[in-house]
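Have a look at the structure that comes next, please.
In this view, the complex is presented without one of its protein chains, the others remaining in place.
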Amino acid sequence: MMLSVLKRLLRSAVIVLIVTFATFSLMFGNGPGIARAILGYQATEGDVQRKVVQLGLDRPLLVQYGDWLGNAVTGNLGESFFTGQTVTSALATRVPVTLTLVVLTMILTIIISVLLGVAAAVYGGWLDRALQFVAVLGAAAPSFIIAIGLVFAFAIAVRIFPATGYVSPDISLGGWLLSVTLPVISLLVGSVANAASQFRGAVLDVLSRDFVRTLRARGIPGSHIIFRHVLRNAGGPGLTVLSLQTLGLVGGAIFVELVFALPGIGQLANLSTQNGDVPMAMGPVVVTIIIVLVVNFIGDFANTMLNPKARTR
Amino acid sequence: MSAETPNPAATEAPVPVAGRSVMKRLVTNPMGAICLAYLLFVIFLGLSSPFLAPFQPNQADLNAVNAGPFEPGHLLGADSAGRDILSQLMWGTSQTLLGSVLVLTISVAAGVTGGLLAGFYRGKFETAADWVNDVIMSLPSIVLLIALYALTGPNVMVAMAVFGLLVAPTYYRLVRAVVVGVRTELYVDAAKVVGLSDQRIIGRHVLWAVRAPVVIQSSFILAAGIGIQAGVEFLGLGDPKQASWGGTLQNANNNIYNNRFGVLWPALLVTLTILALVLLGNVLRDVLQSSARNKTLRKDRRRELARKAQQERTAATSDLPAQDVVLSIRGLRVGYPDGPDSVREVVHGVDLDVRRGEIHGLVGESGSGKSQMAFSTLGILPKEAVILGGSIYQGGEDILADDKSMKKARGHRIGYIPQEPMSNLDPSFTIGAQLVYGLRAVKTISAKEAKKQLTTLLAKVGIRDPEGIMRLYPHEISGGMAQRVLICGAVAADPDLIVADEPTTALDVTVQAEVLELLRQLSKERGLAMILVTHNLGVVADLCDTVSVMKSGRIVEHNDVESLFEDPQQDYTKELLESTRRVELLEV
Partner (left out) sequence: MPSPILEVKNLDVTYTGRHGLSKKVINDVSFDLHPGETVSLVGESGSGKTTIGRAILGLAPVTSGSITFCGETISNISRSERRRIARGIQVVFQDPYSSLNPSMTVEDILVEPMQAAGASGGRDRVRELLDSVGLPSDSGSRYPKEFSGGQRQRIAIARALALDPAVIICDEPTSALDVTTQARVLALLKDLQQQTGVAYLFISHDLGVVNLISDRIGVLYQGSIVELGEHVATKPQHEYTKRLQMAAPVADPKKQRERRAARLKLLADEKVGAGRL
C-alpha cells in the first residue's frame, strides 16, 4: 500500500518533468523568434540578437531548463518579459478563476452523470434514448461552440446572464454565480454527455453479472441491489472515466475563458504565448499538469479503496 | 454448459460482413446515408472552392462590412473587414479536410502499429509502449499546441501532426486490447499448430479482428481532429492570412455585437460536420458489430402478452395442489423475442409438482428449457424473456399472478443455488458482509444475531474456520468453498424449497461428491424440497427422489428415480441413459 503510493508519486514526478521539459523546449526553442515577437517587426537583426543575449535565450536549452527548474522548485517561476510581474503573482489571481470552473464542472458532472447513468441503465426506454442522443450531441459540439451559442442565446438575445467578465465571490456572491453559470454549462454539456454514457455502460455491465441475479433470487429489494451492490462495483470504471476527463476539462476551460473573457490561466497561456512572453506562458502549463495529476491521484486512490483485489495485493 | 443448440438468451456473435455489403448497409441505413451525403457535400465544398467560391480568400469588400445574411452578393453576410463569409468558409474547408486527414494518418500509423506489435508480442515492448502511452495520455494536448505556437508560429498543419501523435493512444489502447483478446483465442493457437507464420497469423486472424473497431474509431478521431483544428484557429493560433473555419468563427465572435449572425455559419458548419462524423461512427458500429436482427420486443406487445397470460390465469379453474406440495407449476410457457412483434416459445406449457422434502431432478440437454423453468420459479428470468402463460403456486398463492407474492416467496420460501460459484458472489464485499446483509434483507433480525446464525451454518456446510472466512473477499477463496458459501446463503432464511441450477457443474468431481453429500444432508435435516437442474444423470441418480426429463421445452418423461433408471419409457430418455452409461465406469 505505502509502496504503491510511493510508486505513483514517483511516476507523477516523472510526468511533471516530461511535460514541463517538452513545453519548455517548444516555448524557448526559438530564441530569435521570441525576441522578434517582443521587439516587433520593425526591429533590426542586431536588436533581435542583442535581445536574445540579454534574455539569456542563446544558452543551450538544457541549461535554460535547468535554471528554470531549479527556480521552480523554490517556488519562483520567473517574471514576465514585458511587465516584470512575477509569474506566481499573475497566477495567484488567475488560478482561482480556472479552478472554480473546473471544480464546479467536475462536481456537477459526478452528480448528474451518476443519476443519469443509473436511471438510463435501470429504466431504459425513452430515458435511455434521450441520454444517447445527448451523448452524441455533447460529443459533437466543442465547448467553445456551445459557449458561443450560450452567449448568443442568453447574453445577447435574452439578457439574463452577463456575457463576459468575472466577478470574484468576495465582491458579490450572486454576481459570481451569474458570471460562472454560462461558462460552467458550456463545459458541463460535453463532460456529462461522456461521463453519463460511460457510467451507464458500467452500470449495465454490472447489472448483467451473475451475482446480481443471485442477489435478486435471495429476495433483496431492487433498490438495495442498485445502490449497494451495483453502484459500488460500477464505481471503479466510473472513476477512471472521470479522472481521464480532467485533461479535456482543463483544455476546454482555456476556450471557454476566451469566449467569456474570464481572467483565468487559459487566457494567460494563450495571450502570453502569442506575445512571446514565454516565462509567463510556462506558469499555466505547470498549474495544468498539477491539477491533472492531483485529480488522477485522487481517482486512483478512491479506486483502490473500492476494489478489494487492488487493496489486498 | 453444453453446446448442441444455442441458448436462447445468449447474445449472437458479430456477423462477419464483407466490404461491399458494409457499404450497402451503410447507404441503406437512413442516418448513414444522410451523414455520408453531408460529408460528401463538405468535401465537394472544399475541392470546388477555386472554381465556385464567389470571392478570393481575404478579398475585402468595404461596402459589405458587417453585412447581414442574404444580402446581395453575400449569401451568408460578410465580416468586420468586409470579407465574404461563404467564401471564407469554402476556402477554409480544404484546410480543414487536409488537417483532419493528417491527424488520422499519423494517429493510425503510430497507434495501430504500436498496438499490433505490443498486443501480439507482449513482453518488454509492451511494457515500454504502455508507459509511453500513459505519459502521452497525461499530456494536456491543447496546452502543448499553444506552446508549439511559440516555436513554429502560426502553422496549423504542424499542430495537427502533433495532435495526431497525441491522440494515437486511443488507437493503441483499442488495438492492443483487441489483439490481446484475439491472441488468447484458440483459433490463433490452432493456426500456430498448423504452422502458420506470425505474419500470416497477424494478417489473417488479427487484422481482421482489428479492422472494424479501427474503422469505427477513425470516424470519431476525424471528428476530434476537426474540433481541435477549429479550436486552435479560434484561439488565434492559425495563420491570419489563410481562410479557415476556426478563424472565421474567431472574427465573427469578436464582432458578435455588430453582426450577431456572423457566428452562426461557421459554428453550424463545424458542429454539423463533427455531428455527421460522430453519427456515422455510431451507424458504422451498428453495421459492423451488432447482430443483424433487432430482437427486442415492442413495449406494448410485451404488455399485451402479460395481460393475456394474466387473463388465462384468472379464467383457469385449476385444481388446488395437495397439502404437502411446496411448489406446483401449471402450464408454464416462456418465450424470447424473435423480432419487435414475434416471440419464440422455448418452454411449452410445463406442469411440475414438488412435495415437502422431495428432491426433484430436472434433467435435459442444453436448450431443453430446464434453466428457464428454474429462473421462472424465482422470477429471475433475463429481462428480455416473456412469461406467456401458466401459474406457479407456492404456499397457496400464484406467484406469477402477483408480484407481491413473488417478492414474498423469493429468498424467504424459495432459495437459489447458482451454477458458477465465483461469479455469483459480489467481489466488492466480504463474505460475511454479503451473507449478513442478505439474511437481514429477508428476516427481521439484529446484525449480531444474523452473524451468529450464519457462523453456525457455515460450520455446518463444512467450512472449518467460519469466522475467518467471513472476513475474506470472494477472490480469496476457492470455488468449492464459494459454492458452500452460496449454499449457506440459500438455506439461511430457512426456505421450504431450494432451486439449484447445475450446482456442481463448475466443480471438480471430488468436490462435486462433497457438495452432493452436503445437499442430501441439508435436505434430510431440514425437510427441504429441492429442484435440481442438471444435465448429469449420475448426479440425478445420486441425489434425486423423482425425475423429469426435459426436451425442447417439454417434460417428456416423469417418474420416481428408481423406476425411470430401471425402465425408461421414452426413446429420448433411453438415448440419454445409453450415452451416459457408455462413458461410465460401472465395475469398481
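As written, the chain order gives the labels A and B, with residue 1 at the start of each chain.
The definition used in the following text is that contacts are C-beta pairs under 8 Å (C-beta built on N, C-alpha and C of every residue); 3 or more make two chains touch, one makes a residue touch a chain.
As the structure is a prediction and not an experimental result, all values here were calculated from the model.
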item	value
Touched by the hidden chain, restricted to displayed chains	B
Touch with the omitted chain, as defined above, among B:E71, B:D134, B:D402 or B:D508	B:D508
Candidates B:A60, B:I445 or B:A541 - the one touching the absent chain	B:A541
Contacts of chain B with the absent chain, listed as residue ranges	1-6, 12-16, 185-187, 189-198, 200, 204-205, 208-209, 365-366, 508-510, 512-513, 516, 535-542, 561-562, 565, 575-588
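Basically, only the chains that are shown with their structure count from here on.
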item	value
Rounded Å distance between chain A and chain B, as computed from the means of their C-alpha atoms	30
Residues on chain B engaged by chain A in the complex (per definition of touch)	135, 137-144, 146-153, 220, 223, 227, 230-231, 234-237, 249, 253, 256-257, 260, 263-264, 267, 270-271, 274-275, 278-279, 282, 299, 378-380, 407, 410-412, 415-416, 418, 420, 423-430, 437-438, 441-442, 473, 475-476, 486, 489-490, 493, 499
In the complex with chain B, residue positions of chain A that touch it	14-15, 18-19, 22-23, 26-30, 33-34, 125, 136-137, 139-142, 144-145, 148-149, 151-152, 156, 209-211, 213-221, 224, 228-229, 232-233, 244, 247, 250-251, 254-255, 258-259, 269-270, 273-274, 276, 278, 281, 284-285, 288-289, 292-293, 296, 306-309, 312
